[in-house]
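Removed from the display is one protein chain of the complex; every other protein chain stays in position.
Let's look at subunit A:
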């Protein structure tokens, strides 16, 4: 379990959000999309935690479950802000501050302490309401019936986020994206919350406006001592804004730690890949650009073991073989594609033939060569044992015996698909979940050696 920061304002424990997949008239549940599958972290008072990952990895679902826009499937979200601090667990093990179990009254009070900023400023404001009333509505909902007072507060707030008081009566379509995001920020602030979830608040904005909004966020956070959960897929924005960062992959957190530490010394191959994608202003800097192949696997049926093993460039080799890392990755990708039935030798043959009706002039060797090129398998693998297995499999494929090829390729295995990685502590709250970092590992050197 991830360690507890001292007196966090928010601690998320083993949070899960599964979307049931139903079938038939009776809506029988046949499976679940595990959008968020057991994440845990803490956010200290005044701290900004970045949650990063590709699209579809469950960041936004995590956010809406934490703030209870959606009901979590399992787990706890303990919110200690708003004068709730110091409470201890009930006798039955539940926590009085658990957001997922708040009743209506507590939830409404929680709304005053935690608010959210959305990604798309053009759809986050009601197009038929003046922006002033959009912001003031929250005050009304929480019982402030004095209209003049509401207006005064909102006008003051609009000025604080860098707009003008007389914008109160204007409609969203009269503003630019950056201005709308300022208004959205005003709406999130108007109840004076202690905690804000920012779901990709700048990714829909022009680069020139990003910096302004980010620095506004920063100023406001400092002025009011806000804690923030900052969701983004953009590592460079995260580095600028966040104190700590958690990297998510397919519903799980694979690495978490201080931003500086994680950026300087990433411990998980996925983090490394994300970081390598940041453009660098220094052309002479040496850093390989790691390209993640394929898309994020479906959360309905996540890969076994380490969920990242299907795309990991550092995937561990089994002891029997000794290949270059790049080839090993290629071999495993090839194996997975054959297993999922995505490779059809007939269509390869057809594509190679000049005349679609006459496939006889494409011999098996051409097909095999084509497959090798396409999957980057080299002309001959350096390990003779691996090469013979691959050769057998390719032969079988070329002859159309897909099952046999599949059987043959099953000889390639990696510990990554068998063993679920546990968190490794790298000190100072920096944790990662990768088999390479296991202390007693025999799987070669850990990721980074410094």
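In this text, a residue touches a chain if its C-beta (ideal position, glycine included) is under 8 Å from a C-beta of that chain, and two chains touch if they have at least 3 such contacts; residues count from 1.
Note that in this section contacts and distances are computed from a predicted model.
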Options "homoserine dehydrogenase", "Peptide/nickel transport system permease protein", "Electron transfer flavoprotein subunit alpha" or "A-type ATP synthase subunit D": UniProt name of the undisplayed chain: "Peptide/nickel transport system permease protein"
Among A:101, A:170, A:339 or A:401, residue touching the chain not depicted: A:170
Contact with the hidden chain (one of A:55, A:192, A:301 or A:410): A:192
Contact residue for the chain not shown (choose from A:24, A:93 or A:143): A:143
Residue touching the undisplayed chain, where the options are A:14, A:122 or A:318: A:122
Subunit A, residues in touch with the chain not shown (by the definition above): 64, 67, 69, 107-108, 111-112, 115-116, 118-120, 122-130, 134, 137-145, 149, 152-157, 159, 169-171, 173, 184, 187, 189-192, 224
